[in-house]
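Quick one: structure below, then a few questions.
Every protein chain of the complex appears in place save one, which is left out.
This part shows chain A:
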Amino acid sequence: MDTHAFASLAHVRILLMPVGVISQSKFENYASEIRTFESIRLGDIPADQKDERARFMPNPLSTGHLQLSFPTHPPPRSHLPLSLLRPSHFPLAVIGVAACTQTDSLSSIYAQFNASLLDIFPSEGIYPLAKNCFVFEESDDTNLNLSDNLPGLVVLPNMMGNKKLYIGTLLADLCSQIIGEFGVVIQALESPMGNEYLNSSSMPVIPPLSEIPSPLNGMKDSLPPLPSHHSQTDMNKSGFALSAAPNIKRTSSGPGFRSSNLNTPLARKRLSSIGVTSSHARLFKVLGDLFLLSGRPDDAMVWYSEALLLFKTSQDFAWHGAALEGAATVLIIEAWSAGHGLQHSATSMREPWTDVSEKLTQATALYYRSPTTDGEPNYSLLAYLYSSCVLRHSSLLFAVWSAKGWGPLAFTTMLQPGPTPYLPPTLSRDEGNDWAVLERLSSISGISRSSIASVLAQLHGPWLLHLGPRERVAILEAMSSLYSCLGYRRKEAYILREVLGCILDLIVCGREEDGLSRMSSVPGTAGLGFQNLNSSNLGGNYSGVGVRLSDSTDGNESILNLLKYVCKVLGINLDAVRLVDVNQDQLLHNSPAPVFYDDSEEDNYELYGWPELQVGVVREAVAVAEALPDFPAVAQFALSALKTLKPALSTGDQHHLYSTSSRALAIARRRGDAKSVEYWSGRPIISITVAPLPLVRLPIEKPISALKPRMSDITPILTGATDPFLYNPRKTAAAQGKILAVQNEILEFVVLLKNPYIFDLELESISLSTSGVSFDTKSLRVFIPANSIHEVVLSGKPLEIGTLIIRGCFVQAPGGASREFTLPLSTNEEQERRAKSRSILACEIGRFKYSGFEFLPWEKYSRGKLKQPVQSKSTIIPPRFLECKVVPEQPLLRIRRTSVTHGAVMLYDGEMSTLRITLENVSALPIDFLRLAFDDSTIAPAQQALAEGDLSVFDTYETEHGLIHRPVFSWNKDEARQILPGQKLTLSVTCVGKVGCTNGTIHFSYSHVHRHQLTLDAPPQLFHTRQLSYPVVVTVYHMLECYGMNILPFPSHPSDDTKAFDASGKDGGDLHLGDETNWCLFSIEVRNTYGLPFEVSFDRAQEGTLPLTITRTVPPGSMSRIVIPLKKFILSEEQLSQPIPTLSDRQFVVQKSKLSDSEANIQRELFWYREELFKHVRSRWRESGGIRSGNLSLRQQRMTSPMLDTIRMTKSRIDMSLVSYSNSSTEDTPITYRSGKYYPRTDEFVYLRIKVTNLSPSSWIFTVDLAMEPLEHVVHEGVLIDLTVGELKSGQSREVEIALCFLACGRFEIFAEAKAFQPLRLDRKAGVGKLVAIVQGINT
């Protein structure tokens, strides 16, 4: 490629050309050997010619250098018009490089050399001026016929020791030839004809030298044509040449030209005399050029200044500019030769390069203005001249800048740029030379970067389109390199985009012109209306990608790298999605490195860069990669853009990029491309949860000790809801226990996936990533709808017993590689870590401390200004993952049939019925453990009421009693038997109608406990049960209501009113009442609220009495009162002193109500007597005319104190009678006694005999109080209060007598009340007695 070295005008170009069969590496090898000669000292150049060829020959003692450059490409033919304007642009000599093997012959090599020369160089050109072919011997045993001695062919034997020296000599010879030829050329131009040619157009072309003299001579002198190499005239003698014979050989002035600065005034005068039609300015300029090339800058300067003088008046802008450029080059060469090897000590006032710079500025302006109106198609050449001039100017400034000032280093850079022309030694290769470094260069050299950039910016303009593609690429490359070195990365990116455009244009067009897919829109047929694309439709509709014949992908990588670089400058990371090798994918799969991926970075997306530009550039990048074509790269770019630029992308763009990427991936796969993209779309997985097992299959862990019979038989139903501890860490720990899974049974996971994009995201496969026990799972293909969260169920089977750890998911996009996303449990540490990183990010967001490139995320992180939220190794906590405990295989039971129709049971209150349930073992394991548990709708409210603890002790007891002794469901434990696989078992469950029950559930817990021990390990301390539930809908009709329980004292005057007694029951006669005072009446009202009549029976079962049953039929809607006599009873003190029991084992039950002791006593008594009462009285009901029957509960009924007093047998019994003693006899005579009444007479002394019997089981001291009515008509002996009876043992009785005299006739009533004492205890009402006396007169 062309390098735009500053001093390229002074470079003698020697084209290196491969000849014959030679491999590229060999050619490069030899070429680099030749290229070591960057310059040749003038003194080394043989100057033996004596004719006009000696004109440019160096003085043998001159100290100058000939600058050489060795391109390997000739300039294009279209540049031929520049051949006079810029001779240095053309290779002045050609060196063929041939490698000689055994089979080659020299002559064939030579022939090939000549043939390729003809190919490359147009016959009408004047270059090359010299040629040589170097044949490098490959091995010693070549049989070259060295005697052939072909001219212009040199053999370099392999054995030659100092090859380099020899090459140097050869090059010197070649240079000598070139310089000699310069003389020939200039001689032709000096002729009037030549000068006419020179001035004929702005870009004159000189015909082959052989043709110049003939018209010249033929026209003017009609001299016979001479051989071309003899036809030159000498400049000094040109005056004569017009008239004299031109074939006179000029020999005399040859040496004189060795020091031509002496001759120049003369020459100018002479020449000015020739120019009849045209000025000699161009001729002088050519002279200057040639002297410059010949390494004689002094002479060149002289001629240039001559030319410039003349150009000032003319309008020959291009030539004027070229002369200025040449002069500028001369200045640098002079400076170089002056300062070469010396220390620079410039102390001039002005910056030393100002002169050069001014000249170049002037030249630039001239080129810029140069007219192109003469219809010549030389836009491209002018644009080229302009561009190279600007580039020369900028490279001057750049060289001085980068070399830290005007000095030898700068000159060397300008003269011999070396292999890396755009990377000065003062800058390092890696991008991002620090701003400080660059600014230091500026301050040292005194050239600011912006001034270089502003000079360089002149280069850019529409005229670039005029250039040929190769020049354009070269110039743009140079430009971008300069920008890069200046640290102007955005400008570099701008230019690089153009470079890419050029290259891609060439690639695409080259492809189209391969003959197969020639399009009608190829240049040249522009009339067909090929649209003038501008970049508004960048990327969108690149069309006409041709057929690729050769599958060479060389250079694609570099283009992609360029693209990535450009995108990175604009803030897009095209490597955000990495390419992975498909074949290594498997390896990756096997050793997944834990990827801790924070979704926090997605949440806190911050815009950076220019979104519109980014989108455009990305689309272009995708189009470029598509055009190459490099399909993995297409996918990579498109997906990276989707990943990183999502907020900036419009919906259309998203769709486009996604479809492009999927297409590209499909093609890549079809082509067997080894590369693919990794998974890209952020983190698709939100959460993984274990789908809860159906209750039927859920294993429940139980300790093996649960199988042992329990000592304390507390019904668990009561402890249900309460926990005495407000905070129970064991309970929460148990609740968070591991999820249980069963071996060889399907375990399902619910995975939440998200798709933030506006297209449906396809996942080719998603599968669980597990560790621990082996897990048999299949991957799934999923479509996630656009912009939504999607739920999929992944299932698998754990194959072993142990712990299964679910790390996350493997996700694979279509055509891509799969990637693991781990999902740690959100433990506290994990939450903390996330919160930390999120807050670090949040802290950075919205800040504008860093601007420009420093804002880009990768810059931020690389700089270390923003610490990555990474914990140090020591404190890092391995994340915890979701874990499942896999338990051994479990049996499975199912309900085969039940006796319940529609799962519903209808019962009357208190009715009992039986459900039959048949279970079947459908697993391969036997079931040797079966338990039933029940639940119904009455339990929970009762439990809650208990738990609240607001109930009184009495209510608590009632509730607990209801729960324990009257469960809705119950079963017989003995029915449980082992169920072998496939067998059935029928169980019966008793169901009791309980008001308020609406539904119930029967739970069957079963297990295979007694397993075969495969090992000798200790048997596991745990076993697992499964539960099968059978819900039952229960309807209970509340048909009979009992209320108004009462206990009445037995009427004490049965003889008075026997009819009433008969009315209360027909069995009244059979009551076998003994002593009336020992009896009381139990009465209750039963109401039938249902639509059917019911028979209600009350049974009395009391010790010491005959059993009694009273049956009534209660018609619907009516109420019956049932009365049944009860024998009074008394409970012992020990029994009464017991507190009201609690059926549960609840602790810490604090008595809420503050009852005094006596109140508590009363309550206890009420409770115990009531309990005793319900033992004695049972009630049943029966459907009238039906078979359904059940119990009638009396427990709703409350007992009151009067009732208690009635039913309780007193401690003592007081029997009172009236007796009279007849006249001091000890024999008493009873007073007439009739139907409970005594009939004593008035004014007679009678004795009241009070018999107190101790009925209580312990001994008491009794006193008796008496009261009489009307007292004023009774005379009594002693006091009526506290008549001492004395201590009575249990069952003992004692009589006390007191004398009375009734003073009037009428009815008297005498009451006696016994009081019982014990030490420290007093019972005021230990017994009562009543006596009625009808006192009659004596006369009656």
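The rule is simple: a residue touches a chain if its C-beta (ideal position, glycine included) is under 8 Å from a C-beta of that chain, and two chains touch if they have at least 3 such contacts; residues count from 1.
Here, contacts and distances are computed from a predicted model.
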Q: Tell me the UniProt name of the left-out chain, picking from "Alkyl transferase", "Diphthamide biosynthesis protein 3", "Cytoplasmic tRNA 2-thiolation protein 1" or "Transport protein particle complex subunit".
A: "Transport protein particle complex subunit"
Q) Among A:Leu170, A:Leu423, A:Ala576 or A:Leu613, which residue is in touch with the absent chain? A) A:Leu613
Q: Check each of A:Ser450, A:Gln983, A:Thr1035 or A:Asn1161 against the chain that is not shown and name the one that touches it.
A: A:Ser450
Q) Per the definition of touch given earlier, which of A:Leu500, A:Val677 or A:Val773 contacts the omitted chain? A) A:Leu500
Q. Quick one: which of A:His460, A:Arg896 or A:Arg1294 touches the chain that's been left out?
A. A:His460
Q.
Suppose we count only contacts with the excluded chain; which residues of chain A make the list?
A. 367-373, 379, 382-383, 386, 435, 439, 449-450, 453-454, 457, 460-466, 472, 483, 487-491, 493-494, 497-498, 500-502, 504-505, 508-509, 521-523, 526, 530-538, 541-544, 570-571, 606-613, 616, 620, 623-624, 627, 846-848, 850-852, 855
